[in-house]
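Missing here: one protein chain of the complex. Every other protein chain is in place.
Every chain is named by a letter (A, B and C) in the order it is written, and numbering of its residues begins at 1.
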Amino acid sequence: TTKRSDGYMKKMGNFKGHALPGSFFLLFGLWWSVKYPFRYLCQKRKNIYLGSKAGFQRLEFIEGIIKIVFALIGMMGEQFVPDGPHLKLYNNEKKQWNYLMNWQHATMYLFYGISGLVDIVTHSTNVLPEALDRMMLSLAVFMEGFLFYYHIHGRSMLDFHVHQLLLITVFGGALCIFLEVFFHNSIVLEMFRTSLCILHGSWLWQIGFVLYPPSGSTEWNQEDHNNIMFLTMCYCWHYAITLLIMAVNYTLVSW
Amino acid sequence: TTKRSDGYMKKMGNFKGHALPGSFFLLFGLWWSVKYPFRYLCQKRKNIYLGSKAGFQRLEFIEGIIKIVFALIGMMGEQFVPDGPHLKLYNNEKKQWNYLMNWQHATMYLFYGISGLVDIVTHSTNVLPEALDRMMLSLAVFMEGFLFYYHIHGRSMLDFHVHQLLLITVFGGALCIFLEVFFHNSIVLEMFRTSLCILHGSWLWQIGFVLYPPSGSTEWNQEDHNNIMFLTMCYCWHYAITLLIMAVNYTLVSW
Amino acid sequence: TTKRSDGYMKKMGNFKGHALPGSFFLLFGLWWSVKYPFRYLCQKRKNIYLGSKAGFQRLEFIEGIIKIVFALIGMMGEQFVPDGPHLKLYNNEKKQWNYLMNWQHATMYLFYGISGLVDIVTHSTNVLPEALDRMMLSLAVFMEGFLFYYHIHGRSMLDFHVHQLLLITVFGGALCIFLEVFFHNSIVLEMFRTSLCILHGSWLWQIGFVLYPPSGSTEWNQEDHNNIMFLTMCYCWHYAITLLIMAVNYTLVSW
Partner (left out) sequence: TTKRSDGYMKKMGNFKGHALPGSFFLLFGLWWSVKYPFRYLCQKRKNIYLGSKAGFQRLEFIEGIIKIVFALIGMMGEQFVPDGPHLKLYNNEKKQWNYLMNWQHATMYLFYGISGLVDIVTHSTNVLPEALDRMMLSLAVFMEGFLFYYHIHGRSMLDFHVHQLLLITVFGGALCIFLEVFFHNSIVLEMFRTSLCILHGSWLWQIGFVLYPPSGSTEWNQEDHNNIMFLTMCYCWHYAITLLIMAVNYTLVSW
């Protein structure tokens, strides 16, 4: 029974490993779906009091701090869980690398942390060019996609597919943010980024449910082509619901 | 004989499944091939009466409604044909997903419907940024291509090829409309989009004729490489004819 | 001996089939390498007499006519050579398509012809938007690449490789011209396009020499990986020489 319990622990770990960053992206996406319409409408109605540049700079500053805090939590979590590397990269006894998965995840968080740092410096001083925060965020998102891309090699069909769908979101997001470097304050791009961010979060939850079904539910057949087709469609529905949520938030803000 | 008749029914269904959306794209494409030259020439000649912004906004509004109506018809058709899922997603008896093809097609229509909805809101109120209608249309077209891409896996060579050619049109269209987000009212992009829309429609008809030849004609050899080569060329001819039609319409409008 | 002579005829046909369009692209590229620096320097020195817009429009007009003439010659050649289809698309006796290769080549020429036509109309009337000539040229080049892409499937390694290198030039050219739709009169893009056009022509000659060595020389080993590596490098040298030629022409023009 110890073994079974071990498996259960591992599964829980993996479920949380998807659900926690998923929640983080969901949170940020939902926040952006309020912030950007708000700023856009303020600027349009020339509401100088609410749409002041200084106020929004302070928000960006706070966003940066939150990013750093989350990134630190993520890195600590990956390193110091019982089943983690504890900052040890090479296992000299087994002559092999130590918990490379955890190290890779920590690396992903690291770049989000750097992005947060750049946010803070960009919006608290005026030494750095303003567009650098988006450039760095774009790089952080790209790095996530890059690491994922080499991560998912050789997995089972279903596992590969759901992560591949995630990659579309990630690289799409990196591209969108890169465009924002040139098209500053474009509300359309900002809302597109927001939608991809929410989708990113909700799809991470979905992956967690599909690959590591929490206690009780039966596992998915990993090789059934119908499951692949269903999940492809499911991805579209996630996006449709994302658009619905954004529409609701936009309406609420415009009132 | 019942079986044969069943096969015939299915073939007819599939032929219609290509011809109906094909007609829809053809219709929209032909309409655009009149509308955009007209607007361009009005603006150029400073004909304020005909080229008024309000008038064109009303047209966009009506286009949005037509899109929604078509999308609803499409979704209803996919769901409630005799051989359809009737809104039932999972077949508990057979322990498998229920008519996933139809569900996927309905999902494609759904996004075109959302695009129509955004058109209406964008052009009837001025709460939303104007470029959002193109962003949403681009997403709808991308979603069609995305679903198609995972749709055509593992089919016979000819089937795969004709759908792959369709994908070039679809992703080309999505890219073109995405560029229109940034290059507003660019007549060149609008006419490029129009040509791809007509090509999309006429190629759907061609696919219908090739894969589900209506009663009487013999079937195509699915594995003959010469057929592949012919259809590739045929695709180019469709585009050449599309350009001819657009040239004729442009000439008529300019008179 | 008849058979051998037949093979020789075929080889000559194929050599010419590469050398003739190659010469056409070389000619156009070399002409552009004089025209664009000339126009750029005229505009810079505000030499209104030589750099008049009307004069350059007349040149574009003539270019359009030359394109059409070449395209017609190409199409006629492909159709009415002894070993050609003579406008017959389907061979009812053999129950198969008739000389699809020639038809495909004729289709490539067709789109260049259309591009020439659009050039003429754009630069003789002012009904059409000016950027349409580049859009159409970009499409013509893309169509060439598109047809080539499905053309070279399943050939021997060397044959595949040299055509693949050609595709890089072709798609690069299509992209460059597409960018010119938005960045009008950008001398950098125009010279990039010119260099790709010359490379296109000289590489077609190279392909002719490699795959159909004219009488006397020995054939290349199609499966030797060293040949592949040499030709990859050779492609770079072609481009280096192209740049040299353009530099010489630029210097001559600036004097």
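The rule is simple: contacts are C-beta pairs under 8 Å (C-beta built on N, C-alpha and C of every residue); 3 or more make two chains touch, one makes a residue touch a chain.
Being a predicted model, the structure only gives us computed values, none of them experimental.
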- The chain left out touches which of the shown chains? A, C
- Query: Which residue among A:F146, A:F160 or A:W220 touches the omitted chain?
  - Reply: A:F146
- Query: Of A:I66, A:V181 or A:A247, which one is in contact with the hidden chain?
  - Reply: A:V181
- Item | Interface with the unshown chain - residue positions in chain C | 40-41, 168, 183, 187-188, 191-192, 225-230, 232-233, 236-237, 239-240, 243, 250, 254
- Against the chain that's been left off, what residues of chain A make contact? List them. 96-97, 100, 103-104, 107, 110-111, 114, 127-129, 131-132, 135, 143, 146-147, 150-151, 154, 181-182
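One rule holds in what follows: only the chains that are shown with their structure count from here on.
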- Message: Taking the touch definition from the header, please name the shape of the chain graph: line, ring, star, complete or other.
- Response: line
- Item | Chain occupying the middle, per Cα centroid | B
- chain B to chain C: how many Å between their CA centres? 33
- Note on the structure: The distance between the C-alpha centres of chain A and chain C, rounded to whole Å, is 46
- Query: Which chain C residues reach two or more other chains?
  - Reply: none
